[in-house]
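Note that this complex is displayed minus one protein chain, with the remaining chains in position.
A and B label the chains in the order they appear, each numbered from 1.
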Amino acid sequence: MMKKIISIVFATFILSACYEDTSVTLHEPGVYKGKRDTQTMPAEEREALLKQRFNQVQTDR
Amino acid sequence: MSLLPTAMINKADAAQRRQHSYDEGEITKKRSVCTHCSVGCGVVAEVQNGVWIGQEPSFDHPFNLGSHCAKGASVREHGHGDKRLKYPMKKVAGEWQRISWDQAIDEIGDQMLAIRESAGPDSVYWLGSAKFNNEQAYLFRKFAAFWGSNNVDHQARICHSTTVAGVANTWGFGAMTNSYNDIHNSKCIFIIGANPAEAHPVSLQHILRGKERGGKVIVVDPRFSRTAAHADHYIRIRPGADIPFVWGMIWHMFQNGWEDEQFINQRVYGMDEIRAEVAKWTPDEVERVTGVKEADVFQAAKTMYEHKPGTVVWCMGITQHTVGNSNTRALCILQLVLGNMGVSGGGTNIFRGHDNVQGATDFGVTSNSLPGYYGLSQDAWEHWARVWDVDYNWIASQFDQASYEELNGSPVSPMFTNGITVSRWIDGVLEDPENITQKDILRAMVLWGHAPNSQTRGPEMKAAMEKLDLLVIVDPFPTVSAVMNDRQDNVYLLPAATQFETYGSLTSSNRSVQWREQIMAPLFESLPDHNIIYRFAEKFGFADQLCKHIAVNDGEPLIEDITREYNRGMWACGYTGQTPERLKLQLANLHTFNKTTLKAEGGPCDGEFYGLPWPCWGTAEMKHPGTHILYDTSIPVAEGGSPFRARFGVEREGQNLLAEGSWTAGSEIEDGYPEFTSDMLKELGWWNDLTAEEKAEAEGKNWKTDLSGGIQRVAIKHGCAPYGNAKARAIVWQFPDPVPIHREPLYTPRRDLVAEYPTYEDRRNFYRLPTRYGSIQAQDFSQEFPLIMTSGRLVEYEGGGEETRSNPWLAELQQDMFIEINPADANNAGIRDGRQVWVEGPEGGAVKVMAMVTPRVERGVVFMPFHFGGHYQGEDLKDKYPEGTAPYVRGESCNVVFTYGYDSVTAMQETKVSLCRVRPA
């Protein structure tokens, strides 16, 4: 039984080494321990403003 | 923290109000224009308590839509100005001493007046700048006239003088015919001798938009440049072989009947002579001379034929040659053959260099003309004396009263003869006085906004600086002029303010006149250029004449009054309609202009083109919209249309020089016609269209000299162009080469071509100096100096680079002067990438620089950027700068190695072809 599990794990390792995994996340992040970032502007208001701004500045006109 | 609680802010203006503010004090927005190149990108500055605290994208601006290149995105650093020249200084016994403005002006002025007494006014050279705004450029030229000399010039001489001469002599005006924005409409974009991706990066926004709309991009250059990286078709060419290449393209066009017959018949003179010359340039001969294979030349020609309208873009790769004027004319002829002129998407889009080099050229900061291309004839002087309201005889009395040249067999005053050019000022100092056609050699040199390292023959320039009695440098930075020589005494540094510390108009490459607001007060003890001009005029005793109709407040001539004065005199190229009021109104309404057509759609400027691109005819009351696209006959003159200019007479050898069967929309004369004069108005029966006041002024005058503007108004009322309606001319019979022909560079490695394609003979007198051609080419330097050497720009730096290398945000990006060399040449010489090498030239100059081994250049060709300075032949000159002013990055100037060679019409310097050898250091 143990042998079988090891061989599966081994096979998975071999297989996974055969193609490039595009995921670069190797382990789960911890919980953020810094200061809380407060936004002065409500999210919806900011979204609308930034959309308008994008169209105003970055488009070919 | 925002200034106010969120709840108090009205949502609509939340973005406006939620400004960053770390100090007390209102934040104001000022609009300026980038000072780094001719695109004319709008700059928005945020200013608080007089400090420039933020830079925002000017997204309403029609030229850049908010965009910048590395230089433009870093202009706020001017607000720091750590490396600036901070107060007037003087070199005494090898040490820099701080002095006051009063002392500086007094001492310099006394010395100049003494030189004037002993050697004449022509022994002081006034070298001005494309960094001036229009008002300063105009005032500077007027100042030089009142000093009494034509020894005045600026950078246009060494960037596009050959374009101005070649293009103006082809069809009337020597300027970009369309605009950057208009390239959106180009179906083919042919770029030769230009690298706009580095020199004019924001222009690439327009070029790539044209490309994305189906335009084909062809790049012809000795280097695979960053522009070439975006081309559909890149063609590598041997430096200095441009005319054979263009003739090679036209050869295929004639061969296949791709020329626009109707256009040529109606609007071009002299094409038959071109056909005869082009016939000699068979594909084999083109390949032999240029190195370009027939298939490439054919493909380029075919692409241009199949994708119309196409535009042609060129820069220094075309202009800076001994045959520069012929190069520019060959490209004009290419567009005439295809009928690509006067149409949106077509034209010759000649990208100028500095932000106001077009304006400084227009305002005559040149040794061969007064403002507005009036020239130096007596008529020209009389015109400007009337505009200035000063006595012509008084101006004449300021000049040297002797004569040194003859015109048609009679002696002519230096007032009417071309002065020495900036490209040759060093010869004005070093040449034997016997050989100079003025009283004496140059004894005092004023470098006012000029980088000496942008000019060739560095070692001789050093010698010239050391020989002068007096050296004066007026600039925001000490510049390389302060350190490249070993003078111990009598060097003065006067701190000038940048254009962000003053205001006024400037003219971008496309002839648009823009208005800058002042962002901040002059830093340290610096003064705006017009204040400094005024101080010198006071010292010389002609300040009252200089500013007779210009208010002066606290030593500062009022900019708006200067604009109004030039509006009264600049009829010949249509700078009369751009009043301060109209320009400021446009500045406040940038968002109303269409970003492709540049036309205001509604709003207070409705129908005007952005910047009222010259010609903007008549008085401001006429409300002419400016001319976006030159020589466009599809719209009336009153709406910005125009034909080719009748500048060269009406007939030659029995052939009609006027247009035939072509006229601008709405013209009452449905054929060609000469330029307008009062007599012509009478003959046409239009004289009574003038008002009584206009008649009084216009009598005996022409469209260029009638100060009432009546002649222009009436001509345009009848749908006619004031300057006439003629053919463009493919041959310029007054030039040394009426038909552009190939001539090998002075320093050519192709000795096999010299006999067939020789340069000119040496000249006795050219802009007051003997000038060598054949005697240099006769020597073979190619054995000892086997590599072709060429030069160009980097995106991070501008011109001589003193300003940009003093900006840490830019300097960090290019820290080493380098030479591009092909891997094969590097291996042959034992050179490794990143190592130091010596580059040695045939005239004795040598520089120590870093090798960049790259296939960007082909075998046998090396390239160096010209922005570096502050090292000299292996030595760092850091300690020679006044304390704290040495730029962050210093390096060798490639022009220490670059050699002799001047265009046959304008004395443009040859910087695109010379020879050198490279060895490990």
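General observations
In this text, a residue touches a chain if its C-beta (ideal position, glycine included) is under 8 Å from a C-beta of that chain, and two chains touch if they have at least 3 such contacts.
As a convention for this text, contacts and distances are computed from a predicted model.
The subunit not displayed here is recorded in UniProt as "Formate dehydrogenase iron-sulfur subunit", chosen from "Formate dehydrogenase iron-sulfur subunit", "1,2-phenylacetyl-CoA epoxidase subunit A", "2-oxoacid:acceptor oxidoreductase subunit alpha" or "Peptide ABC transporter permease".
From the options B:229, B:407, B:778 or B:824, the residue with contact to the unseen chain in the full assembly is B:229. Interface note: of B:441, B:472, B:810 or B:897, the residue touching the hidden chain in the full complex is B:810. Considering the full assembly, B:66 is the residue among B:40, B:66, B:869 or B:891 that touches the omitted chain. Mapped onto chain A, contacts with the missing chain fall at residues 22, 24-41, 43, 46-47, 49-51, 53-55, 57-60. Taking the whole complex into account, chain B touches the unshown chain at residues 1-2, 14-15, 18-22, 54-57, 59, 65-74, 76-77, 197-198, 201-202, 204-205, 208, 211-213, 224, 226-227, 229-230, 234, 795-796, 808-810, 812-813, 854-856.
Definition applied: only the chains that are shown with their structure count from here on.
Centre-to-centre, using mean CA coordinates, chain A is 52 Å away from chain B. Residues of chain B touching chain A in their complex: 1-2, 6, 11, 14-15, 18, 57, 59, 65-66, 209, 595. By the touch rule above, chain A contacts chain B in their complex via residues 40-42, 45, 49, 53, 56-57, 60-61.
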